[in-house]
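As structure tokens, the structure follows; a few thoughts come after it.
Here's a slice of the assembly, chains where they normally sit.
In order of appearance the chains are A and B, and numbering begins at 1 in each one.
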Amino acid sequence: MTKNRVEAFSDGVLAIVITIMVLEMKAPPHADRIPDLLPVAPAFLSYILSFLYLGIYWNNHHHLLHAAPRVTPAVMWTNLHLLFWLSLVPFVTAWMGENHFAPQPMALYGAVLLMAAVAYWALQRAIVSIEGCDSELAQALGPDWKGKVSTFAYAVAIPGALLSPWIAGIAYVGVAIVWLVPDRRLARVIERRSSAPDAGA
Amino acid sequence: MTKNRVEAFSDGVLAIVITIMVLEMKAPPHADRIPDLLPVAPAFLSYILSFLYLGIYWNNHHHLLHAAPRVTPAVMWTNLHLLFWLSLVPFVTAWMGENHFAPQPMALYGAVLLMAAVAYWALQRAIVSIEGCDSELAQALGPDWKGKVSTFAYAVAIPGALLSPWIAGIAYVGVAIVWLVPDRRLARVIERRSSAPDAGA
């Protein structure tokens, strides 16, 4: 039951974060033609990117908490920490969109993504450490190459954005594509756990 | 439990989308008479229409996920895709309301409804394909004439709006009325499933 409520609260925050971004796209009031929407286009593109990222986070968060044997105080706080960084996504999305993907807003967007990735990694560690580093869950997560690739991509994208926003843009879209494939590793643990209920703690 | 969380997240997003639309209706600050509300009337009318559509989507989504035997990655992503298009409803509702149902905003409203209908159809396919096309669920959904009528109505309404906004207006209200009747087909599957628990997978 405790796990349920952590999930419910996280779902609530993520659902709101994903939805309030749409409030940043202001409908032009006395302009009733499709070309009048052109100024909103960068905001729309940045909304799509952030919707994708938050959808991916929700999806992986869903699998990760499902695989967690129980909720500890460390899980509670690392989860809140992750939600903090994700709650900043609407702000950096708006700044990036309103400034038409200028170098520094692109870099800051990457910095928030990087911090969210670090926070997700910390949540993952908190969940793995419940059962120990030799546990089935720890082994299933394995070398976590997706997490490493993302971190590397952000580390390149943040300074890269200052050279050319295209470097950052390609990195962010690329990382999103890499993560769109759901995490097979966790799905396997969950399946094994259901078939062999004595596998975990 | 996995299904529960997909439902909870979708409920969260839909509840927020349906409610933030009300923020688009700005109460006139130094105008304390009923006639002062007249400029808000188009926003109010478009709010009613969108509330109705989102209510219908929530209702059908509720029945569809209830009938789903389980949640697969395809269900997760097609569901997020549906939520993406529905999250754009407040934007097109505001644009349509603020421009007093002008042709192009009416057409764009229809385009978002059309994309949402396509996304709902994809979600339905993802759920049906879990059990195969010969399954009871697939047969219950049958020829899906409501979905086809809606798609046809939107396809007429989008270019029709450019001729006269009334064509689109009648189409959108008409489709809403068609869908207001809840989906008997899914209700039957759910009932049969409860009485015969071995019916599904």
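The rule is short, and it goes like this: a contact is a pair of C-beta atoms (placed from the backbone, for glycine too) under 8 Å apart; a residue touches a chain by one contact, two chains touch by 3 or more.
Predicted model only: the values in this text are computed from it and were never measured.
Note on stoichiometry: the full complex in this file contains 4 copies of its one protein sequence, with 2 placed in the shown coordinates.
Simple rule for what comes next: only the chains that are shown with their structure count from here on.
In the CA-based superposition of chain A onto chain B, the rotation angle is 90 degrees, rounded to steps of 5. If you average the CA atoms of chain A and of chain B, the two centres end up 26 Å from each other. Listing the residues of chain A that touch chain B in their complex gives 7-8, 11-12, 14-16, 18-20, 22-23, 25, 27-34, 37, 48, 51, 55, 58-59, 62, 66, 180, 182.
In the complex of the two chains, the chain B residues touching chain A come out as 1-2, 5-6, 8-9, 12-13, 15-17, 20, 23-24, 73, 76-77, 80, 83-84, 87-88, 90-92, 94-95, 98-99, 102-105, 108.
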